[in-house]
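I have placed the structure first, in the form of structure tokens, so that the comments after it can refer back to it.
Entry: subunit A
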Amino acid sequence: MGAGSLIALMIAAIAFSGIALLISKFVLKATTNKQKGEPYECGIPTTGPSRIQFNVGYYLFALVFLIFDVELIFMFPWAVVVKEVGWLALFEIVIFLFILFTGLLYAHKKGALTWK
Partner candidate 1 sequence: MEREELQQIITNKFPEALAAEGGQWLNLQVPANLWPEMALWLRDEPSLACNYLFCLTCIDRNPDLEMVYHLRSLQHGHNLVVKSVLNRENPIITSVSNIWRTAEFHEREVYEMFGVAFTNHPDLRKLILPDDWEGFPLRKDYEDPINMIKL
Partner candidate 2 sequence: MYRETEVIQTIPGTDEMVLNIGPQHPATHGVLHLVITLNGEIIKKVEPHLGYIHRSIEKMCESLSYRQFIYSTSRMDYLSSHINNHACALCVEQGLEVEIPRRAQYIRVIMDELTRIASHCLWWGAMAMDVGALTPFFLAFREREMINDIMEETCGARLTMNYMVPGGVMFDLHPNFVGRVKHFIAHFKSKIDEYDELVTGNIIFQNRLKNIGVLRPEDAISYGCSGPTARASGVSCDLRKHMPYEIYPELQFEEVLDNGGDSFARYLVRLTELRQSMHILEQLIDDIPEGDFQAKTKAVLKLPKGEYYQPIETARGEFGVYIVSDGSTTPYRIKFRSPGFSNLSVLDHISRGQKIGDLVAIMGSLDLVIPDIDR
């Protein structure tokens, strides 16, 4: 069975969630009031906006991840043919990982991996 099954699965997921939500919508009549619509913050009205500029700490990891993840993708084709290529493959991946590892060390030295 081919890629069509993915579409079937997606439709199934959407149908499942949609039907569940619809049932719950029909089962009861929702009432609203002002307090109900407040964002939950331990019962205290929030001060200031909730969507704000955020500390760079989280994004540094995302940046480093991006580099490593792309490199990881390069390794998949290699992994499939390791056994056929033999020792040369080991040689290649040693160089590849060495460069990656140096990158990691560099990021570590630069303090990108320390939470600020």
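In picking the candidates, the idea was that all candidates are chains of the complex that A comes from, given by their letters.
By our rule, a contact is a pair of C-beta atoms (placed from the backbone, for glycine too) under 8 Å apart; a residue touches a chain by one contact, two chains touch by 3 or more; residues count from 1.
Being a predicted model, the structure only gives us computed values, none of them experimental.
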Quiz item: Looking at this complex, which candidate touches subunit A: 1 or 2?
Solution: 2
Exercise. Provide the residue numbers of subunit A that touch candidate 2 in the complex, in ascending order.
Key: 41-44, 46-50, 52-58, 115
